[in-house]
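Note that this complex is displayed minus one protein chain, with the remaining chains in position.
Going in written order, the chains are labelled A and B, and every chain counts its residues from 1.
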Amino acid sequence: MARKDRMSGNEATAYAIRQVNPDVMPAFPITPSTEIPQMVSNYIANGQMDTEFIPVESEHSSMSATIGAQAAGARSLTATSSAGLALMWEELLLAASNRMPCVLTLVNRTLSGPININCDHTDGMGARDTGWIQIYAENNQEAYDNFIMAYPIAENKEVRLPVMVCQDGFITSHAVENIELLEDEQVKNFVGEYEPEEYLLNPGKPIAVGPYAISNYVMEARKAQEMALEKSKEVILQVAADFEKMAGRHYGLFEEYRCEDADYIMMIMGSAAGTAKEAVDALREQGKKVGILKLRVFRPFPAKEIAMALKNCKAAAIMDRCESYNTNGGPLASEVNAALFRNKVMIETVNYVYGLGGRDFTVNHVFDVFNELEQLIENGIEPEQYQYIGLRK
Amino acid sequence: MRSDVNKINEQTPYQDLTEGLQMFASATSVEFNTGEWRTDTPVYLKDKCKQCLLCVPTCPDSSIPVVNKKRLDFDYDHCKGCGICAKNCPFGAIVMREGR
């Protein structure tokens, strides 16, 4: 039976890690994810789990050790944020291309500069093309649930790819909110034992991991990896369906909130989606046809599914908590616009960059965005196509 | 997904590759005939050999088999003909011959 409790996003993640009890966790501390390895260490010290915790000297090492442990045959994970993820860059690609089903809990924080410890999605977006599955959470409950679903997705024989479970730094990681926890036994049964067919520490069946590939193999290897990522969409949905049967909470590739008849849709990821839903409820009471499309799975990118979800609205606001320095829009907008064009969905879109470095994003900001979309369609007043919310100028 | 590495080659379509190109076998280099690359060939003169075995650790390709503490003739399936062994032999028991 579910147990009602209250805890922060970091506590919820550490709690889920204890329940899953993976084999190996190498980690190096960095704000705001530090509490996760700290709490896991406490659980281990108190005899509440028996994961092998490896204190390493950097994130380059923590990801390397995670890959090494996973290749050896152990269910492995690490946790990090911001510059820590950046230092893992090379290893992130190795984990995915060597098809290591390990898990990384990312507590999203911006990257320098200017140096800042607060939330935006610069770190996660920087790793968007490393071949990892990326799942974003709105609150502590989703951070908890997504972690529990991570290994069943990663270890699926047709997927075998690493999963990054993301939550917003401080806003989610350090905020205490209500949560429903599953029993240890339920989680254990749901996640199951890790039983790899092939692994390095199997003396009877020797294998080699990460061999050199001459040019004639590289494109085929990449395509095979890309197909596994494509396949993971189906697996993510299947695992979500199984999870719903156990926990009663529904998850998809994205969540459509009051979108069924919406003229205007805001597409957003992470904790700000909750704020946006609150605003949508208020606008609906005024008779405005508005909705929220909260993206949960950013990788693999559900391009066609998003295009179909947006095709009946008049205009969509695409919200990026990240500047991508391409002078053409944020990462989410670039991909959504490409998806719309490819699927011949010719609606208006406006790209907003918000919440960089922990800048607060409020219900009033959501009102302003929907107002601009309405002005665009009703009165032909063109907003800036790619703009910052709350920028002093 | 365990597959025979000998069946994977440069014509293999992507669907048939192993995940991450992992090799599900050991000592696969035995199957690879690097001796085919040889342009000059070392010749073992058994009569001059004192079995000092100085040639053995200098061979980059492990192509000098040793049995019961005595070296045998070259493993020509893998010897690339580099000639290091011939340079190292103090007794002139290895000479290089042009060609395969």
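The rule is short, and it goes like this: a residue touches a chain if its C-beta (ideal position, glycine included) is under 8 Å from a C-beta of that chain, and two chains touch if they have at least 3 such contacts.
In this text, contacts and distances are computed from a predicted model.
The unshown chain of the complex is recorded in UniProt as "Pyruvate synthase", chosen from "Manganese ABC transporter ATP-binding protein", "Pyruvate synthase", "ABC-2 type transport system permease protein" or "Sarcosine oxidase subunit beta". Of the chains on view, those touched by the hidden chain across the whole complex are A. In the complete complex, the hidden chain is touched by one of A:40, A:272 or A:369, namely A:272. Only one of the listed residues, A:34, A:98, A:156 or A:172, touches the absent chain: A:172. Check A:51, A:64, A:78 or A:118 against the missing chain and you find that the one touching it is A:118. Annotation for chain A: contacts to the undisplayed chain at residues 6, 32, 117-118, 139, 168, 170-172, 174-178, 271-272, 274-275, 277-278, 358, 360-363.
FYI, only the chains that are shown with their structure count from here on.
Mean C-alpha position of chain A lies 49 Å from that of chain B.
Touching chain B in their complex are the following residues of chain A: 97-100, 157, 160, 197-198, 205-211, 213-214, 216-217, 219-221, 223-225, 227-228. Touching chain A in their complex are the following residues of chain B: 1-2, 10, 12-15, 17, 19-26, 28.
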